[in-house]
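Partial view: only certain chains, each at its native spot in the assembly.
Just so it is clear, A, B, C and D label the chains in written order, and each chain counts residues from 1 on its own.
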Amino acid sequence: MPTGLPKANSSVAPDDQGWLWTQIKAEARRDAELEPALASYLYSTILSHSSLVRSLSFHLGNKLCSSTLLSTLLYDLFLNAFSFDPSLCSAAVADLRAARERDPACVSYSHCLLNYKGFLACQAHRVAHLLWRQSRQPLALALHSRIADVFAVDIHPAARIGKGILFDHATGVVVGETAVIGNNVSILHHVTLGGTGKVGGDRHPKIGDGVLIGAGATILGNIKIGEGAKVGAGSVVLIDVPPQTTAVGNPARLVGGKEKPSKHEDVPGESMDHTSFISEWSDYII
Amino acid sequence: MPTGLPKANSSVAPDDQGWLWTQIKAEARRDAELEPALASYLYSTILSHSSLVRSLSFHLGNKLCSSTLLSTLLYDLFLNAFSFDPSLCSAAVADLRAARERDPACVSYSHCLLNYKGFLACQAHRVAHLLWRQSRQPLALALHSRIADVFAVDIHPAARIGKGILFDHATGVVVGETAVIGNNVSILHHVTLGGTGKVGGDRHPKIGDGVLIGAGATILGNIKIGEGAKVGAGSVVLIDVPPQTTAVGNPARLVGGKEKPSKHEDVPGESMDHTSFISEWSDYII
Amino acid sequence: MPTGLPKANSSVAPDDQGWLWTQIKAEARRDAELEPALASYLYSTILSHSSLVRSLSFHLGNKLCSSTLLSTLLYDLFLNAFSFDPSLCSAAVADLRAARERDPACVSYSHCLLNYKGFLACQAHRVAHLLWRQSRQPLALALHSRIADVFAVDIHPAARIGKGILFDHATGVVVGETAVIGNNVSILHHVTLGGTGKVGGDRHPKIGDGVLIGAGATILGNIKIGEGAKVGAGSVVLIDVPPQTTAVGNPARLVGGKEKPSKHEDVPGESMDHTSFISEWSDYII
Amino acid sequence: MPTGLPKANSSVAPDDQGWLWTQIKAEARRDAELEPALASYLYSTILSHSSLVRSLSFHLGNKLCSSTLLSTLLYDLFLNAFSFDPSLCSAAVADLRAARERDPACVSYSHCLLNYKGFLACQAHRVAHLLWRQSRQPLALALHSRIADVFAVDIHPAARIGKGILFDHATGVVVGETAVIGNNVSILHHVTLGGTGKVGGDRHPKIGDGVLIGAGATILGNIKIGEGAKVGAGSVVLIDVPPQTTAVGNPARLVGGKEKPSKHEDVPGESMDHTSFISEWSDYII
């Protein structure tokens, strides 16, 4: 489980960032040539910028601004954060790769950079999280509020999130204050990592590396979803899920049974295998 | 199941469009007279326009624009699309009728035209789908992204959708790339027509004509929901559902049992009967 | 159950409003001093205003405006509504207290006032509801539409809602036309209080005082959730739930069994106890 | 010369305001019916408002706002000012009448209210002047700056201006800090009432009642332009001009000669006679 600093698979070499940025610009240039109606958008968001960090800061600043929080202020805020903490950019790169590799609907890196609300919400969250750690709570919470309004993705700025994350579709995701998400995790839309009530303290789920959480799953309380575990769509999970097992249903049960649950070998957060457990789901009887 | 071209109930005669537009203008005029505070809004969105297509293009352009995708560009895009493919307008007319007939909270056609995010998201999707079929993917995806941000409705531009569709409330709806939705279907909010993992290809549900899908239902994989079937709220469906039957629960079961499921006679997508199956749901025991 | 006029716990003395507003300004002043980047925002939304009502009207007007519904128009509308019906302000005060007391992530009143989309959506709904009762349906529905777009919270303007309400996270909440929500209720995100089909009339749930409804719960039809009852996350409820009991699962069952359900003593809407029923949930078997 | 309180012709009875407002609404209603493309504009600026003061506050708030001075803030500011000092409204009424009576291109009161930058700048100036007198200089100067940017009319907030004023065309008008303008004055575009240098104190012109100042005239220093005098277009005036006389040229000379200048009978500020002096202009010899 990450302690804020991801380990495996997450060290992105500067060279890699350079390659990715070159790739993104090439994609955008090709799209701009084929589609003049979109060229203005592609130039303003990507092609006029000298780096991924500037492009992302510009795009987030313009997406998240409001009449009372100006785009220039947010742009400054993002630029400063990315400059202060380079790991924010390497995390963004890892997330771009995650989307490209795991989501068959992701046709290009630039598509993810521009259009994926899960990706954008996650990068903005990382900046809010940096502010939170710098004891700048009010600003972190204002940013959090804008992310929740604009993307319908509600991640508390204190929540710790690893690298290589895919928030697929992302609408309706809620992640609570003391939640922790490991590396190479994939989380579908409408997923809740929620708390247990009105008492403060450590009260939200801890999601291990490589976990896959299906659409609409609700995971509540300070419980552990073990490394490489899988949570089926629509499941309600209130108790720890062991590593490499699958929990499904409401309330959730382990596929294969509580005593000897089936163990899979793959990393579901990366393989994105949502549905292969169906045949094993004994009482699934349509 | 539609092959992109709806059949039954979906041929809207031009006369019908004319009648509807006259009706919408009459509603708006009445509202403008009764409510001067709203008159400016009603004139700009409806009463100043010469046709439903222009009104809708204007409204969508202003709803979906951003600081980097200007309203004039989108307005143009919508006008051109509606002009290029008249079936887009007849589909909008069928959807307006569907909302008016099936949703008791829909007090007028103009109410739906102006305020229903499901209706607006669906019309914008149809334009994105046209762009997709014209191999203008980047523009289709940019439009898709705006729809997902503004309406929290995430329909992949490649998804094929019939006519006479009601997306009721609509927030949180997710429809994947290879999903197909027939005619006269009603889909509540938070419904997912999702895929099966990281492998591409045909991997999303096929929804037959006249189907009703309850709030929060999650339907995953390249499965068939048969004509006139009903999926209960909150259900998780991973296997085909036969025509005219009802699937409920997580995991979903057929009402009446797998072997001899109860068959209903009505078209649930039109009758909107959400709850009559309760008495038959044998283990529903509060 | 409220008949539109809340009773218990809801009379907020003017003195109390004054105290709260003083407190909010003190919080905002402190934050503005510590965080110059946010000071402009805090002055425009809070510190430049002479009352909570003006601050809230300004903030909602700027949040909910669009290119066709100007902020000045909405600001006027809110100011007039709060002036016409002082109970709107006392309800806002009770809601601010509810968030501060029940949500451990709510660090200050000003945080809730500025950033909680559930709080803001609820106050805007109350104004829409006032318009509805004044037979100004078109304006009420236009406001409703803006709330649904901006906050992804969809509360029909006819729905009656008590005081001391916490819509926590709030994204995806849907509340139907004839729903009634009592006082001191807490409702998590993705909760649906839905109808039963295409027939009009009284068709939505009635939620008693002090009820707690977990994330993603779907409650359908004109049924009663008794005072102090609890509905577990992800539950699908189609039948009445007795007072002080807990319904969980899909379909929902009463904890302790249908015949002799366990009764709790607390007011779950205030204690926010989401998960203590787990040990009693007999078939919860991970 | 006015001492801030105009005398003649300027007491506008409340009844008169009522009549004018009724007239303006009738004009706007007629235009909205004939021109649907403009109806939205007319409803938002005039027809949705309950009084001239609200309409004017709305219109000025939306014209003068910027990304850092929001329309809601300005709207509030204008409403409060008009409410605090009713003479602001009667001055606006007198100015509307002046434009309608003196400018043959002014086809209606609503045309002036909506479109005359001179009229709008003058009303906004009056509010800035009120703020100045209330020792709220920074706000007065910020408003002044917006007026100068938006209308290219630069009237120092300390300048005192009577009633029944017509700033015709208005672009480029500059009026200095200690200038005073009487009642029933007409001033064309590019007119400067300027100072004498870097020394403070009373250093700008005093314009008597009924004066007419032609386009591009430059009047500098603490000099008097007597009641009913006329200053020709393009004149440069640095010395007092006696009442009922005409000064023309650069440097300005009195028509008829310094010793026995021609005296006219009419009130040029009202008759708008720009050019009848030509025949008397002895050396005008094309």
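Quick notes
By definition in this document, a contact is a pair of C-beta atoms (placed from the backbone, for glycine too) under 8 Å apart; a residue touches a chain by one contact, two chains touch by 3 or more.
Values in this document were obtained by computation on a predicted structure and should not be read as measured data.
Whole-complex tally (this structure file, single sequence, 4 chains shown): 6 copies.
Everything below uses one rule, namely that only the chains that are shown with their structure count from here on.
Equivalent interface to A-B within the set C-D, A-D or A-C: A-C (over half of contact pairs identical by residue number).
Where chain A touches chain C, under half of the residue numbers in use are shared by the two copies, so each contributes mostly different positions. Between chain B and chain C the centroid-to-centroid distance comes to 28 Å (mean Cα coordinates, whole Å).
The distance from the centre of chain B to the centre of chain D, each centre being the mean of the chain's C-alpha atoms, comes to 56 Å. Contacts with at least two other chains are made by residues 40, 44, 48, 68, 70 of chain D.
Contact residues on chain C toward chain A in their complex (touch as defined above): 31, 34-35, 37-38, 40-42, 44-45, 59, 62-63, 65, 71, 101-105, 107, 111, 114-117, 150-152, 169, 171-172, 188-190, 214-216, 232-235, 248-250, 270-275, 278, 281, 283-286. Looking at the complex, you find that chain C touches chain D at residues 40, 44, 48, 58, 61-62, 68, 70-73, 75-76. Contacts from chain A toward chain C in the complex involve residues 66-69, 73, 76-77, 136-139, 141-142, 144-145, 148-149, 152, 154, 156, 171-172, 174, 176-177, 190, 192, 194-201, 203, 216, 218, 220-221, 234-241, 247, 250-254, 258.
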